[in-house]
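This structure is in structure tokens; I'll ask about it shortly.
Missing here is one protein chain; the remaining ones are kept as they sit in the complex.
What follows is subunit A.
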Amino acid sequence: MRCKYCLALLLSLSPPIHAAGWDFGAKIPVAPIAESNVFQHLDATGRKSMAVSGNTLAVVWEDNRDGSPQAHVALKIMDKDVFSEARRISAGKSAFGPTILALRPDRFLVGWEQDNAVWTRLVAPQGLGPSLKLSGKDATQIALATHDGQRVVAVWCQRAGKFNRVVAHELKIGIEGGIVNAGKPKPVDAKPPVDDQSSPTVVVTKKGTLVAWEDRRRKHTVLSYSHATPGGSFSAPQLLNEVVKKSDRYGRGSGVTRVALDVYGEDRIAATWMDKRGDQTGYDIYAAFSEDGGRRFGVNELVQDSFADQYAQWHPAIAGDAAGRVIVAWDDDRDDVSSIWLAWKTRYGWSMNFSPPVASGDGEKTSPSITLDARGNLHLIWLGQEAENGPGRVMYSMGSNSGAAPRQAQPSK
């Protein structure tokens, strides 16, 4: 009996992490298109399909409106409720996996895969810069990052003999707006690959560059990361995920995939990914934090709440900001249909999960990408089915922090 009163007292004193931390505005179609045989996708490696720079928000996606898959961008002035007309950023026979990076001010760098090579170009409200091919043939899955808006690190997968290998390449953005190649692409792991490396993602802080990727050298997928100080070489790869011991149940490893990174605070780094150590219930969402700019990560943390235990989670995205907030987004179908879910790190652990009403309910809502702006607003895009069994359309909504959460992220010890 006494325990019951204690529990009631504790609950009444708990911080309001169960409360919805965000008030989301109306959903806005990013690139409305009526044809049912046009398919839009948000599949940037690291799920960086949206960025905010100055007073402009930009979204990139791939669709086949021109008859073949091509990469597109649309911009929105922050206080407007409509996106600009879609602009095609790719050429060639087909393009996939566009990603976007904020530069300063109101300027962006986009990257994409086109005809088995990776490309980049600048995007601004005034127009598109010239396209620059970054790789030779057999390159895929480009990701971009910067700390100062002038030095950009691009990473991608480059075929090296039998296997894909993650390479990093430095670009310099000129004041006049040109992109300059600085040096040649270099392997992140100096040792020749003995199996595939894939889905690389990258962040840059004043302490250096961190690259994380999927690695099959152990004959199952693990997440590796490698850090380089400014101007230095990459360290030997380290494991990001805790590897479950080999068994009949798990095989050589339990399965991990699709790592995403972002910077929070001044130079701390948060990572999230899909992790199958839960075995029978599909992938779960896990996270880890680095407080030293990416040299070391702390323990793995389960992000989702217990209401999601029986459901598979997909497409994790992550956003951090200078104020120290960290938010993770994904989709799962705990409500019988896929909805977008959010969780944020608080002083007490991960929040209860919250599904924005604009990104839940009838029709599948999947493939989120998120970013925080300097005012603390959370920008969310996702693929939403507007018609029953119809293809997904890129939708946008902005969430204002209602005060309940999130607080500055604290890694678990």
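The rule is short, and it goes like this: a residue touches a chain if its C-beta (ideal position, glycine included) is under 8 Å from a C-beta of that chain, and two chains touch if they have at least 3 such contacts; residues count from 1.
Keep this in mind: contacts and distances are computed from a predicted model.
Per its UniProt entry, the chain excluded from the display bears the name "Thioredoxin", taken from "Thioredoxin", "Carbon starvation protein A", "Iron-sulfur cluster-binding protein" or "Aspartyl/glutamyl-tRNA(Asn/Gln) amidotransferase subunit C". Considering A:R107, A:R216 or A:K365, the position touching the chain not shown turns out to be A:R216 (whole complex).
Touch with the chain omitted from the figure is made, among A:E242, A:E291 or A:D333, by A:D333. When you scan A:G129, A:P185 or A:G253 for touch with the missing chain, the hit is A:G253.
Listed residues A:Q114, A:T140 or A:Q158: the one in touch with the omitted chain is A:T140. If you put the missing chain back, the residues of subunit A touching it would be 37, 39, 41, 43, 64, 69, 94, 96, 140-141, 198-199, 214, 216, 218-221, 246-253, 255, 257-258, 276, 279-282, 312, 314-315, 333, 366, 391.
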